[in-house]
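Heads up, the thing below is written out as structure tokens.
Only one protein chain is missing from this complex, and each of the others stays in its spot.
Moving on to chain A:
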Amino acid sequence: MEIKVINSNNTAVFEITGEIDLYNSPQLRQQLTETINKGLKFILLDFSTVKYIDSSGLATLIEGLRKLNKVKGEIKLCCMNKNIRDVFEVSRLEDIFAIYNTREEALNDFKKD
């Protein structure tokens, strides 16, 4: 898994490539923690090139969400393929994560908040 972080206007965009499982999720956890510790409160995870996620990856996202909630920040997700979206749907995490079809929609919603 590779994570490229682009910082822009107080928002960090994570471009994630590959699979998020027990092996890779510590890397994502560390990147989220570092970003939040730097004071960035708005994080967008772009799933365009994420092929797979399991419960370890989902747990990492929930941890990130909790950390950001504590500092009144936000995490948004975008550009999931149908297979990934199905995992969020069946686990009902669609209800707690803001999920967008495009990066632009998600970024615009940060600005509106």
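Everything that follows uses one rule, which is that a contact is a pair of C-beta atoms (placed from the backbone, for glycine too) under 8 Å apart; a residue touches a chain by one contact, two chains touch by 3 or more; residues count from 1.
Keep in mind that, in the parts below, contacts and distances are computed from a predicted model.
J.: Could you tell me which of "3-oxoacid CoA-transferase subunit A", "Putative Zn-dependent peptidase", "Phosphoribosylformylglycinamidine synthase subunit PurQ" or "ATP-binding protein" is the UniProt name of the chain missing from the displayed complex?
T.: Of the names offered in "3-oxoacid CoA-transferase subunit A", "Putative Zn-dependent peptidase", "Phosphoribosylformylglycinamidine synthase subunit PurQ" or "ATP-binding protein", the one UniProt assigns to the missing chain is "ATP-binding protein".
J.: Out of A:5, A:40 or A:62, which is the one that touches the chain we can't see?
T.: A:62
J.: Extract the touching residues of chain A with respect to the undisplayed chain.
T.: Per the touch rule, chain A residues meeting the hidden chain are 19, 21-23, 52, 54-56, 58-60, 62-63, 83, 86-87, 90-93, 96.
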